[in-house]
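I am attaching a structure below and will ask some questions about it afterwards.
Apart from one protein chain that is not included, each protein chain of the complex appears where it belongs.
Here the chain labels run A, B and C in written order, and each chain numbers its own residues starting at 1.
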């Protein structure tokens, strides 16, 4: 029931502000005997790391993770794994403006309304910097379910979507957009460059898929796999919509069009003829790939002045200088992958507890 | 951590199968001293009740709720409130077919894969009948936050959407579709009639809005108001997508287009010039209306035969006779309202605990 | 986090007041495929049932349990099991006195101070009647861990304790005190008869032991097996002290006197030469019998007038007429057994989740 913890049995607690000395996570409930070292986690952090292309924020953070507990002689012991990343490039000297006026679209006003105070430096706790710890924890989750393969990509930026016919998983790592469509990646470069130069920002859609999830994970009624995934994804900074399988497109479908017909498959398992359900039925995995989509809003930090109010309720205009992502959805890909890994690993443990 | 409980502090546990003797819920954590009797709950159940028009299932259930505990001399005592509804019209004599073969799109296969067994009568625990208890619990939640006004409606059936310009809240209760657009309600009557007669089904989109939510509800990072709402809504039977505010439309927006500008308002609160955020920022309510949308898939129970397999893995075809909703999204409206009420009341309590 | 739920993965939610229409429990998280019917539960309820000898309250309750969900064709399905017992012999017509003045030692004042109101009939929610549902749920827990044998008894009433040298498990069921010492059982009959006739009451000590618990159950640091057991037992009505193993006697022991030496045992497991630890070390079971002791205070309901105050703060005297247990510890035995079974079954599931 902790506000800053995620998961039922694989339980991740994160802490830290954007411009505090460090950020961290405690991963509790990890099975013992899993080989684990910092090098298992670092590549996922590197994929999310800012400052790697001109299309993301220029804040330079090495994001070097350290494991402080829960691992002995190269393997997990079953006790809590403490992860920490020092904050390096904070530049918080000049946050007086932000402390005094609310940036529209940011959590500034909501935090003040709730707590009566907030750490304004870099967004404080509401900063997307917190998602680094999700990525680190997600790397551990992947090792708990080694047979599950998780892959994410950006499917749309602005109104330019990938063409599924050109989908090539190998292309995802070859451009700064996690884009599986080489042609569209070029269009996005131009699009996002324009956005960036204009001091504006743009939204995006991200997709993540998990292959190799066996049938049976998920716990009806109020810990359904899709319910938990929706909560996990909607809780990522800037996400405003989540779909499982066909998502909103199901509204226009008939029962015939939506039915995932089954045939006898190999090794005793059913072969499905389609996957409208996105691999989840009744809140439980079916053995098909688990497919999730989510929409990221455009970063609220823009150079264009927007009408706002000060902390004292006076009218003002706010324009956000500083280093920001022109399209925050891009770096959302490793975060979404991590939340998928965490949710699945958690449900594997839940399932094993009840149904071994 | 219960699989069949919902909420942090206002905690609802439901139980029961479609064709068992009864279904029920235990509502725990309700504040004391709230006037409550069955008549406060019944109207919401009546709104969800099947068999009221030809557009919903013909199963006849009076859905008469009884309060078995937690209320004394007409008011809550702070102890758990037990609610029960007897199942009346079960007709489960003939479920041999369903027990033997998996209905595509249903949870049949997933339940068997998970548990190794299931109650096949009427879908057992996976039946939408469980949602009656959400509606009953939601009626109690509304009384906990009496200043919050919650309203839901169907926004789209198939590919026929309402016209926001014709939105009239008074129209919602005047047609069997919870439709706020009188013109579209007539089109839906024809559409759903055709679907029903064809033994088919059709999807829908439902919207719910809460007015009167003060700024400050929601608990970052992993109990965000939007994260919890997404989990709550995606956990409703047949829901495949959830949006907060502008939802997936944000992908195509620029930062300027998405910014909810603020001006000094009356009574010391800000006046927002738009509500792209759907009333939630950083996981915390802003004082604007909380807007949620969700997509319901078409009922999987259709007369058209669909390829499937038997429990023993043999190929077969399945067509679902019996009484079913041609458009399950319609009766989803009271359920979505209830989940919104429950989530908000829960977060009011959470907020009060930490930030009084 | 529900106030009226117990357990991590095997999660029991109880509801109901002493003089409401019924009491009940929802048992969630039970593994599927366990043979279960009412007859599996009833004997444990019968052991706790009031009115069976002159040494317990004369309230006559058949305590007939019904299973309303979660079981299909004689076996659990993995969905929540709803249990209900109708209240039959309430006699609540005359609770005006109790409503108006606080009975010293009862929860009357505390409930009013907390909630501002309470159901005074028979103690309402604070009545020991609630423990019937613990016993019912405990019967299910026993079936989840069939290799664990649980046995409880009364070890002391007033200042008359059993002699361990005369301990005979077969004697426990042969007297109305769950007394394993035939000689002491006779002394207790005289003692409790005197107490009863005087309209007084007396305290007791209860012991419960679980044999067959394998090493490895328990989850450090804050879900330790002994920590959870202590919480479970102290939460039973009237319990004021809990000991694991040697309990308070360890204060006077030296390290040498307290050490449970180990030798190589049969089948690869260690043989312990003593069991001061009560089968738990570092919060984890060691494979030895788990031993728990607890003290029950004397029932507060006595005929002797005790100074008290009215709800309005005026001085008064209270004497409690009506039907009450002269020694509530006696009927505590099946309750303590149930809490031990529930805690162990829950930890078996927790252990299986993390360490399979």
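Everything below uses one rule, namely that a residue touches a chain if its C-beta (ideal position, glycine included) is under 8 Å from a C-beta of that chain, and two chains touch if they have at least 3 such contacts.
Predicted model, so just to flag it, every value in this text is computed and none were measured.
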| item | value |
| --- | --- |
| From C:47, C:75, C:100 or C:309, residue that would touch the chain that is not displayed | C:309 |
| Absent-chain contact - pick from A:29, A:152, A:216 or A:334 | A:29 |
| Residue in contact with the excluded chain [from B:65, B:155, B:333 or B:349] | B:349 |
| Omitted-chain contact residue, chosen from A:75, A:198 or A:269 | A:75 |
| Chain A, residues in touch with the chain not shown (by the definition above) | 1-5, 8-9, 11, 13-17, 20-24, 26, 28-29, 32-33, 68-70, 72, 75, 77-82, 114-119, 124-125 |
| Residue numbers in chain C that touch the chain omitted from display | 1-6, 8-9, 14, 102, 104-107, 109-111, 113-116, 125-126, 130, 156-159, 195, 200-205, 214-224, 226-235, 237, 240-264, 268, 270, 273, 276-278, 280-287, 295-302, 304, 306-309, 313-315, 329, 350-351, 355 |
| Those residues of chain B which, in the complete complex, touch the missing chain | 1, 9, 29-32, 78-79, 220, 349-350, 352-356 |
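One rule holds in what follows: only the chains that are shown with their structure count from here on.
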| item | value |
| --- | --- |
| Chain nearest the global centroid, as defined over all protein CA atoms shown | B |
| Interchain centroid distance [CA atoms averaged], chain B/chain C, Å | 39 |
| Centroid distance [mean C-alpha coordinates] between chain C and chain A, Å | 46 |
| Sequence positions of chain A contacting 2 or more other chains | 1, 9, 220, 350, 355 |
